[in-house]
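Of the protein chains in this complex, one is absent; all others appear in place.
Labels for the chains are A and B, by order of writing; each one numbers its residues from 1.
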Amino acid sequence: MADGIEYLIEKNALEEAVVKYCVAVDKLDDLDFMMTNFTEDAVLDLTGLELPRFEGHEQIRGFYTQVFADMSHHMHILTNFRVVKLAGNEAQVYAYVTGMGRSKAGVDIQVFVYYDLDLRKSDGGWKISRFFEAPQLPMPESVTQVHKKG
Amino acid sequence: MADGIEYLIEKNALEEAVVKYCVAVDKLDDLDFMMTNFTEDAVLDLTGLELPRFEGHEQIRGFYTQVFADMSHHMHILTNFRVVKLAGNEAQVYAYVTGMGRSKAGVDIQVFVYYDLDLRKSDGGWKISRFFEAPQLPMPESVTQVHKKG
Partner (left out) sequence: MADGIEYLIEKNALEEAVVKYCVAVDKLDDLDFMMTNFTEDAVLDLTGLELPRFEGHEQIRGFYTQVFADMSHHMHILTNFRVVKLAGNEAQVYAYVTGMGRSKAGVDIQVFVYYDLDLRKSDGGWKISRFFEAPQLPMPESVTQVHKKG
């Protein structure tokens, strides 16, 4: 049973790490808190959304700076969380996210995506080292209107 | 590891208490069962929805009597559950809820809110002592049409 318990404790810690990311992205006002979700060498790969790939804290912080400037409301609904790999301090998890929001320009967004994340555990707990998301359902036009700048 | 296990057991009990509330509000036909979700001195604070603040079982029961009379369908989808405080028999939890329903008058409702709840543990398990909810995304007009009586 000890194995089962150990797994539950780590699975819960991993899910709480991803919920914490959702808290940060939905607060829309705390970049320092957002950055605590990522390892220093993290990759935020949004190519699945036809957006860029960001490497390291400076680039990732730049992306969220823009997102927080653009949006007035956010709600990221996390479900179907599952651990696909767990080996010591390295893990990979999948989840569904219904990502909703309203831009300051008044555009409402609703996207249905999956997250495919690597997380690494250190003294600071589990942090995201690789963040990939892509549409689970066909994407509406509104997303690129808001986030992709000419 | 014992601390981790104890926390998981309480977190699960807290989440089950909130899921149970969702079962009760979605059944739409069992006021006694609904009231088992609240401590005797509970406060149901709906001021975040521009609705009243109800204190104690009699007022809370009155509110749900009206809700159950108004609605033909309910579905409260609970996600992003998290424990923000846990100290002995007192806890505070947050969650997202997508609240949907159809009124008997034929009005469809869909709201995107967060719950901010205090729960207290006694012989009867965890019960809600303070219930606050507010919009996470801008609210449609339909909600106040159905629940706010002139």
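We adopt the following convention: a residue touches a chain if its C-beta (ideal position, glycine included) is under 8 Å from a C-beta of that chain, and two chains touch if they have at least 3 such contacts.
What you are looking at is a predicted structure, and each value in this text was computed from that prediction instead of being measured.
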Touching the absent chain when the full complex is considered, from A:G4, A:G88 or A:G124: A:G4
Residue of B:L78, B:V107 or B:M139 in touch with the missing chain, whole complex considered: B:L78
Absent chain, residues of subunit A that touch it: 1, 4-5, 8, 11, 77, 79-82, 96, 98, 112, 136-138
Missing-partner contacts on subunit B, residue numbers: 5-6, 8-9, 12, 16, 19, 22-23, 26, 73, 75-79, 100-102
